[in-house]
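Notes follow the structure.
Just one protein chain is left out here, and the rest sit where they should.
Presenting chain A:
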Amino acid sequence: MKILVCISHVPDTTSKINFTEDKTTFDTNGVQFVINPNDEFGLTRAMWFKEKQGAHITVVNVGGPETEPTLRKALAIGADEAIRINTVATDGFSVAKQLAEVVTNGAYNLIIAGRESIDYNGGMVPGILAGLTSSNFVNNCMGLEIDGHSATVIREIDGGKETVSTSLPLVIGGQKGLVEESDLRIPNMRGIMMARKKPLNVVEPVASETKTSSLSFEKPAPKGAVTLVSPDNLDELINLLHNEAKVI
């Protein structure tokens, strides 16, 4: 099995989100970048396939040279090779277009991406990629088994889950549940040493157009102070929620 794991390079969950002076770009100053959490679950599941069923794992990112440490980390966790498509990721459509090129050229039959990136929260790259490559697609994937060319996927739905049968080639939008939190791997020294020798191929982008353009960013208005209610006066809380906030 040839697995492609799409890796989005995102600010660590504790990052303060700031923008440049003109509010047009995310300010990366002092921000630590990590593998998108949804992709980390996917990569760990890919490692399970590699170890239990035999698979070759390629990780891919569409981004500039600054994303290479994130790809190296994925190699240290155990991926076999990495590809960086050397262009600035702008909109979801153009990222999917670049990834589609890699999928087609490399004849990957299982493409593991994340349900969404925690930075722009687009939630669209895997679906568009599936559409562009005519692959099957299951989103919100919280369980995945592969048997030959058949796949069984557990998909989270609003209020529950469902079991879906499908076949390769398959793109999934993965999330927590693909593996447990406790299964996530922290690269060890040996992994880090080996990662240095693994191939990280930089390829140039294919021509593509963007369907959307980001114009500017805003931060939410600062919040007013909390209104404290004494635990001995819960009638007051009900009164406030009913008459002031009008939510009950």
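Basically, a contact is a pair of C-beta atoms (placed from the backbone, for glycine too) under 8 Å apart; a residue touches a chain by one contact, two chains touch by 3 or more; residues count from 1.
Heads up, the rule we're going with is that contacts and distances are computed from a predicted model.
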Practice task
Assign the chain not included in the display its UniProt protein name, restricting the answer to "TRAP transporter large permease protein", "tRNA N6-adenosine threonylcarbamoyltransferase", "ATP-binding cassette domain-containing protein" or "Electron transfer flavoprotein subunit alpha/FixB family protein".
Solution key: "Electron transfer flavoprotein subunit alpha/FixB family protein"
Practice task
Pick out the residues on chain A that sit against the missing chain.
Solution key: 11, 13-14, 17, 19, 26, 37-38, 91-93, 96, 118-128, 130-132, 136-140, 142, 152, 156-167, 173, 176-177, 180-182, 210-220, 223-224, 226-231, 234-235, 237-238, 240-242, 245, 247-248
